[in-house]
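Of the protein chains in this complex, all but one are displayed in their positions.
Every chain is named by a letter (A, B and C) in the order it is written, and numbering of its residues begins at 1.
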Amino acid sequence: MTGAAGAAPPREGDFLDSGRELQRRLVEEYYRGLAEAGGPQRPVAYMLVGGNLTEIVRSFGYEVVFPEIVALNCAIKHRSLENILHAEAMGYGLDVCGYVKNDLGLQDLGGSTPFGRIPRPDLLVCSFSGCYVYVKWWEALAESYGAPMFTYDVPYLREEVPYKEDIQYMVAQLWEFVHQLEKRTGRAFDMEELKRVLRETRRAEEGWARYLRAGRLRPSPIEAYFEAIFYMFPINVLRGTAQAADFYDVVNAEVERRVREGNLPLPEEKVRVLVEGVPPYTNYRTFWDFFRKWGAVSVVATYPKVGGLFDRGFLHDPARPFESIAEYSLGAYVNQSWTLRRKLIQEYLREYSVDAVVIHGIKSCRSFTAGQGDLRDWLIHDQGVPTLYIESDHQDPRYFAPAQIKNRMDAFFESLDQRRTTKAPATEVAA
Amino acid sequence: MAAPLLTIGERTEEEPAAPSLELSNDLAEFRSAAGVAEMVRLAGEVLGDPTFPVARAWKRAGGRSVATFPVYTPQELIHALGMLPVTVQGGGENLEITHADALLGSFLCSISKSTLEMALTGRLDAFEGFVFPYICDVSRNLEGIFARSLPGKMTHMLHLPQNFGSAATLPFLIAEYRRLLAKLERVAGRAYDPEHLRASLATFNRQRRLVGELADLRRERPADLSLVEMYLLTRLGSTLPRELHIELLERALAELTARHRKPRDALRVVVVGPFCEQPTLDLLSLLEESGCAVVGEEFQMLSRWYGDVPSEGDPLENLARAYLEAPVDIGVRATPTTKEAGILARVERTGAQGVLFLTAKFCEPALEDVVLYRRALEKRNIPYLQMEFEERSTTYEQARLQLETFVESQLFD
Amino acid sequence: MSALVAGMDIGSTTAKCVLLEGKEIVGKSLSPVGVDIVKDAEVALELALRDARRERSEAAFIAGTGYGRYKVYFGQLTVTEISCHARGAHFLFPGTRLVLDIGGQDTKAIRVGSSGEVIDFAMNDKCAAGTGRFLEVCANALGFDIGEIGPLSLQARHPLKVTSTCTVFAESEVTSFVSRGKEPKDILAGLHASIVSRSLSLMQRVGIEPEVTFTGGVSRNEGMVLALRRRLGAPVNVSPLSQFMGALGAALAGQARCEGAAA
Partner (left out) sequence: MITCGLDVGSSSTKGVLLEDGRRILGTAIEPTRGNPAAAARRVLEVLGEEGNVLTGDIDYVCTTGFGRSGLPERDLQVSDITSSGRGAVFLFPGTRHVVDIGAQSSRALAVTETGKVTRFKMNEKCAAGAGRFVERCSKYLQVPIGAMGPKALDAEHPRLISSVCAVLAETEIINNVAEGVPLPDMLMGIFLSLAQRSHALMRYVGIAPEVTLVGGLVHNPGMVRALSQTIGCPVNVSPQGHYAAALGSAMLGRARKLRIEQGVSPSAAVA
């Protein structure tokens, strides 16, 4: 699973606005800051996006590296293949998650990226939330760096209301983690500081949620997939800082201006799409173009929820710091059972007046993808929503076959078009 | 849905929940199996039939059974409620996949597809419920697909914890087992009783001990029990009523102890990887044909996850503790030791001359470990070979070539 | 009088052209596709015009489909082959609800509505295994013509089990069967069965609903048609025009566009 698109410069057709500019600056600053991090003064913790413990780790003065995000930034910059090939030479098979290969290849090659050097980890925090590969990946990092690893076991979310025992288990682990950090850093845990950080977190989450909900408007002033992915960076990477919270204020002001001035993602919104799945970062623009060509705007997407379902009302609560962190880790999108994922999508379909669903399966990500075929079947047969399933990879450009994907997307949108024009009996039209 | 208590055979409610073996004639053949060869033949038949004849027979006799996906589920709980636990380990080489492909992506292991195919085509109708342990994302997600595909059946995703260093893990796992128990109780139509679980622990202890003896025998005298024979005899225990399996193993061991075949010259290898999806019997035979003697492997892990589970005290706690403390070192369980130490210890313990990575195609947990293992082996100059397999394959040219080369490279100098 | 519309399907192995006037197919052509697609398309059009005894100038509208559709520079409209096969099948067999199209490089299952509109579709992903090209390679390896293998497969008495349908390995798999003394007809039956099974899983994806219409070049293979009928346990529509279904659909789309413009 993952995070947010990085420092790629905006291109014509993107919104050339303040949000996008600011996002680029934040990304650059973040990587600049990392370049100087490491060692006892500014120790570095590696963390996974899903169910992460940013707030706690930050309150102990750690800099946080998210290898998933570094990997996707490399992929957007067309730098993933060399890392992946290196990882394959190390012995990682063709079917191993692209993030893992991109990252471990990169690490083995010395950690230098187009944005600067990524520091070595002083601590590995493995939030086992939503993806089994996390455990394997962190194990590999632990062995190659000899760095200490903390495994934060997050049970799978199987009922809407979390089990009491699960929360207890996680809270107990968080306390153990805090004690470990105290020993490691020689600093005492400061609950007030954590609460302060959580307040910033909450402010960012509220802003981000507001932005996402703008997709309900018709026409939508936001692109809830291709644009939102850029805007995921602050919520996932900088959560807990004032910067992140301020960022969404800027973005939301921008969205309001768009609504006022009619500056929309596309001149004409022909199809309102829900997108499910991790994007093909290596061919992000090409993929986006395939939508634009048909006037398809994504008004809601599941992927931006991998860091948490803030738009559904979950927010960190400074009054219940550990409990709310535990609830947060439980509720991230891929940590939810398919039954819950289906339910969420069902609600999105209604709330965002969705016309069609596009599912992008990732060949090397089973966590997200295993079951998307079933989802497709459910959408078409049980929900009556036209749905397209296509497959490529998030990190490995060798698996993005533009001609084939384009052909499928053209056929799909063409058939939607055709169905709108042919007045077929209602029973036949699955929409 | 409070179904009446099971009345199988002559068991009364007061007795511990050991399922009766008199349940049907269908299993009579096993009881009268003349010797190891006959048992192996029957095992091949029963295990090669993706419609689960034993579970069907059990159901016909009025019993209920619950299927579990590999690698580990505390089947003792199912047993203690008077039900038949069965490990569903894929559909084997003869199952044709036409439905499951539509619901699963193309880059998934075969076992996930064949398991779903069996469900969609009614082959799993003998089971009342399905448990998927969190061994990987595929198995975990499969639960959600089953929940939609088989709406009338119980499905459960069992969260096997991965934090082995926390004081909170044991209480969590006990709570997790209780949740599973609650669902199982509904399926069984009876309440959990610690006494019954104690009895089940004893039965499973006995079964594990015998399986262990079989493995020891093979390690010491590989010529007397072929890999396929051992595999089938062991795997039989994942589908037969456990009491019947115990009977069979006792007889088999008695016969095998007297066997003395001429030892063969072969390369001693540890096989790493096939802990979940199972290779075909042909591939297993091929290992031996190409000159490998398998002295360590990961098949049928469930039947040897831990040693004896004590029955004094709270049996549920004992069961949870046994899972957590087991020194099992496979790809779907985070271990306290490093992978490097783990593989070297295994090679040393078994006296292996090489390591064979037999990874199920698309099995990510297995694929990721290979790298760490291989690094450790290279440091020590221990030869290894990595191959991928699928449960559905008919040609073995590639596999044969690689195996032969591997053996030749050790034998010629 | 309705206009003469050309539908062209530039596939991976063959170019097909259909000339449509009103509801009547007045000419058609089938020719191979090589490295010069543009020229091959021209040739296909010329051949069809010759078949219809018409002049190029008479063709009021040209619509293209198939992988080569963007290369057919003289076309006024391009449509994906998915909608074309649906339209074409609906035109010939109005009761069609499911189209199975097996061409040289891909297989598609298309669910269509009562007006011929596409409701859902699925295509082979990952690779070109189990498509028409696969059969060609196998036929070659066994020393037969592509037209011979279907009938031959029907004579099999002990069909073999074939799991790999990788086109590239087909040859060695076939040779290894031959060297094990297996009979060509049994091998062929196995190969056909394995393609049918693959197609079935694709059809499953969109939902199998009668009537089923089989299109694309591989539908000319009687062995495949029969194997498919047997597996489905239901009739399957096949027309002598099956390989032209895409081109026909393109012509129909072109016609609709003309009429739309006229109206």
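The rule we apply is simple: a residue touches a chain if its C-beta (ideal position, glycine included) is under 8 Å from a C-beta of that chain, and two chains touch if they have at least 3 such contacts.
Everything numeric in this text was worked out from a predicted model, so none of it was measured.
Touching the missing chain, out of C:S12, C:S114 or C:S239, is residue C:S12. Residue-wise, the contact with the chain that is not shown comes from C:Q105, picked out of C:S2, C:Q76 or C:Q105. Contact with the undisplayed chain is limited, among C:V26, C:A60, C:V178 or C:I208, to C:V178.
Among C:V5, C:A141 or C:A247, only C:A141 touches the chain left out of the display. Panel shows subunit B; residues 265, 291, 383, 386, 388, 397-398, 401-402, 404-405, 407-409, 411-413 of it touch the chain omitted from the view. Across the interface with the omitted chain, subunit C contributes residues 12, 33-38, 67-68, 71, 105, 127-128, 131, 133, 141, 164, 166-169, 171-172, 174-176, 178-179.
Contact between subunit A and the absent chain runs through residues 85-86, 88-89, 91, 94, 397-399, 401, 403.
By our rule, only the chains that are shown with their structure count from here on.
Taken pairwise by the contact criterion, the protein chains are fully connected, each one touching every other. The greatest centre-to-centre gap from subunit B, using C-alpha centroids, is found for C.
Taking A-C and B-C together, the pair of chains sharing more C-beta contacts is A-C. One finds 36 Å separating the Cα centroids of subunit A and subunit B. Our note on geometry: subunit B versus subunit C, Cα centroid distance of 45 Å, whole angstroms.
Within subunit C, contacts with two or more other chains are made by residues 122, 125-126, 205.
Multi-chain contact residues, meaning those touching two or more other chains, occur in subunit B at positions 101-102, 106-107. Subunit A meets subunit B in the complex at residues 90-93, 95-97, 100, 128, 131-133, 135-137, 139-140, 142-143, 151-153, 155-156, 158, 163, 165-166, 168-169, 172-173, 176, 337-339, 341-342, 361, 363-364, 366-367, 369-374, 377-378, 391.
Residues of subunit B that touch subunit A in their complex: 101-108, 112, 134-138, 140-145, 147-149, 157, 159, 161-169, 171-172, 175-176, 179, 331-332, 334, 338-340, 359, 361-362, 364-365, 367-372, 374-375, 386, 388. Subunit B contributes residues 96-102, 106-107, 392-395, 397 to its touches with subunit C in the complex.
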